[in-house]
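Omission of a single protein chain aside, the complex is shown with its protein chains in their original locations.
To keep things simple, chains are lettered A, B and C as they appear, and every chain counts its residues starting from 1.
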Amino acid sequence: MTTADLEAHFDAVIARRDRIEPRDWMPEAYRRTLIRQIAQHAHSEIIGMQPEGNWIGRAPSLRRKAILLAKVQDEAGHGLYLYSACETLGISRGELVELLLGGKQKYSSIFNYPTLSYADVGTIGWLVDGAAICNQVPLCRTSYGPYGRAMIRICKEESFHQRQGYELLMTMMRGTEEQRALVQESVDRFWWPSLMMFGPPDEHSPNSERSMAWGIKRHSNDELRQKFVDLTVPQAEVLGVRLPDPELSWNAEREHYDFGRPDWDELSAVIRGDGPCNAQRLAHRRKAHDDGAWVREAATAFAERGRDD
Amino acid sequence: MTTADLEAHFDAVIARRDRIEPRDWMPEAYRRTLIRQIAQHAHSEIIGMQPEGNWIGRAPSLRRKAILLAKVQDEAGHGLYLYSACETLGISRGELVELLLGGKQKYSSIFNYPTLSYADVGTIGWLVDGAAICNQVPLCRTSYGPYGRAMIRICKEESFHQRQGYELLMTMMRGTEEQRALVQESVDRFWWPSLMMFGPPDEHSPNSERSMAWGIKRHSNDELRQKFVDLTVPQAEVLGVRLPDPELSWNAEREHYDFGRPDWDELSAVIRGDGPCNAQRLAHRRKAHDDGAWVREAATAFAERGRDD
Amino acid sequence: PLEHARFCLGLADDALILSQRLAEWCSRAPDLEDDVALANLALDLLGQARLLLGRAALVDPAVVPVLPAGSPVPAEDALAFFRDAAAFRNVQLVELPNGDFAHVIVRLLMFSVARLELFQQLLSSADPVLAAVAARGVKELAYQRDWAGRWFVTLARGTSESRRRVLAALAGLWVHQAELAEAYGLSGGAVLERVFLAGGVAQPDSVVRVGGRGRDGMHTEALSLLLAEMQVVARAHPMGRW
Partner (left out) sequence: PLEHARFCLGLADDALILSQRLAEWCSRAPDLEDDVALANLALDLLGQARLLLGRAALVDPAVVPVLPAGSPVPAEDALAFFRDAAAFRNVQLVELPNGDFAHVIVRLLMFSVARLELFQQLLSSADPVLAAVAARGVKELAYQRDWAGRWFVTLARGTSESRRRVLAALAGLWVHQAELAEAYGLSGGAVLERVFLAGGVAQPDSVVRVGGRGRDGMHTEALSLLLAEMQVVARAHPMGRW
């Protein structure tokens, strides 16, 4: 087949919303875009272990400690699937890790914000996992097979985490005055960064259009952001917390909530590396990687010796 | 002068309880004994920073934090004088540190016991510094000049520390029930190890006799132990704590307190290296030493460069 | 019942404190697979701790710290978060600060071998709850032992660096073997011997160490620092709901 035939076949698969599989021919730009996106997603799971991991040692009940530990463990598991999905595109986990540690690939900016109280564990579950789910549910139907299938499993677990986070906040809101204040303070910090998780506004999202054409993405940033706000506002009311946006109000005409404009300069700064925890998160990851080098070397040496024997 | 003349002169100085100075002739065995003793004493100050240093971060009032920090700083200072005194005998601080880290020289076994509550800070001041003072006051009149003079300064500061420790315990005893229990529990742990600070009983202290003949030591282990008990029992009564020795009682005939027999096997085990914290204390010291190597190298390189410029 | 509650408490505290140490590894393991495995082991032990703390509280309610009237804190959390170090009954081995990966492997190996042997006996315990805990625990501990044992051999036979480290960890931790063996009534070291043999490592000499036993409430300096972190949020909210 000529390249033109291959391309026609690829386009046809995309057009009928079918899956591309690892052995299928694909345009180089599609492959590169997917690698970038899946890797960023995988890195986000791994870096995302840190802000919540920060509170495992201080979980205020054994039940919550078990829930949090299991959740952070799930994130490591998600990282594993996603690195595997990415490896089907012809790049190794080791290479991907180097790209992360070298600052050549990104992870979700939300993890560059600190966790400052146990309420943040709940808020991350409710808002951050909530936003992630809005982003990810459409990805279950993404055009690349291994990615879509990984997302199905991940989304199921994320929904579970989201409910657990919301339930923690609910329980805290039924607790003491101090606990309610912790929840409100936490929501105040995480609300705007959560909105930014959907990326810049559509007019400034240069890669979005192509990703949508390829069926990698199914909805625009602003559509997903709106969907998240619409889902979340009623939950906040049930919870009894105030969302820190004076412009937030129901628009009966649009049948959506209107909301304020996130501080896009802040998002740019965080993406550029000047967020509150960028340096800390990467340094933590790099230290774990470096500290583990002798173990990985030992495992390799042992495995090779076994082959020789 | 012949060696015999030198020896006669040395013996005469000792006999009239005068001081030997660094430039004076001295028998090699005297020099070696002194190095061992002063080094052990210096090492004890340095290792002794750890058990108390363990609680600086957790001092329950700012006043107590300042007192404790100043005390631990004094211990570093004592280490400095004592290493200097030892250096007058022709050995460098670097060599002495190596002997400590290599396990070739000892430090006081008391510091191989853990500190488990803030009351231990008081108990170490009261009992451990108290015992040290009993040991050290006579050393102010020791035959080797630099050692004796260092001891004068050290004893003054130790007495101050001892009073501060006793005062902490006094204050805690006037506090809550829990605080009184902490004091009692701490005294229960430190009483016997404090008695062992005077070393094995006289009949098993092979080096003592020669040290006394040379005027390095002025009293036997058992004499000093008795003195410590006699001083401490009334203080315990004022404090309102029970000393954990059922055999402790006033002997009107001897005009001393009778007391039980310390567990000498335990002392031997701790000296041998099998105390609760021996490995921890040395590992801590070794890590600080290793971690600081690049700094000491930099300082040396910088000083040498300055000389070249 | 007092005796039995204490027995449960000792087993619970061992699991709780080691779980806390294992959880400190989270996001710090040499590879993702190890991160998942260590979290798994921490979760298993946390589960054992919760069941055993609950059992201790039921057998002898007097072991549970008293909280302000109306506090919603359940017994397992009162025990975990409102006891001071001296009231913990764990063996000292489990509270020692984390070291390198060799350290966590050696500690897990020693611990799981001893605990598995005891849990196998507890399968026929007269206390049905304890027997049930043991039934679940033996599977978890066998996995733990196998995982640690495989890594022990891998490190011992991997590179000269990994061998040096595993030997150093063993030398440092073995002084706690006597206390562990006593607490668990470990009858022999057959399993350990086999692992050591597979790794080409000589079993260290046994050491009689001064320093009291964790089962009597005597601990190292590390435990109170561990608890300062572990208990800080719970203690700040004695009336809190979580």
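Criterion: a contact is a pair of C-beta atoms (placed from the backbone, for glycine too) under 8 Å apart; a residue touches a chain by one contact, two chains touch by 3 or more.
Small disclaimer: the values here were computed from a predicted structure and weren't measured.
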Taking the whole complex into account, name the chains on display that the unshown chain touches. A, B, C
Of the residues listed, A:E7, A:E157 or A:E266, which one is in contact with the missing chain? A:E266
Determine which one of B:A76, B:I152 or B:A213 touches the chain that has been left out. B:A76
Which parts of chain C face the unshown chain closely enough to count as touching? 84, 224-225, 228-229, 232, 235-236
Which parts of chain A are in contact with the chain that was left out? 51, 54, 58, 114-117, 185, 266, 269-270, 274-277, 279-280
When the complex is taken as a whole, what residues of chain B touch the one chain not shown? 46, 49-50, 53, 55-66, 69-70, 72-73, 76-77, 79-80, 83, 118, 168, 171-172, 174-176, 178-179, 284-285, 287-288, 291-299, 301-302, 305
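Convention: only the chains that are shown with their structure count from here on.
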Where are there more C-beta contacts: A-C or B-C? A-C
Can you compute the centre-to-centre distance for chain A and chain B, using the mean CA position of each chain? Integer Å is fine. 58
Note: chain C sits from chain A at a C-alpha centroid distance in Å of 34
Can you list the chain C residues in contact with two or more other chains? none
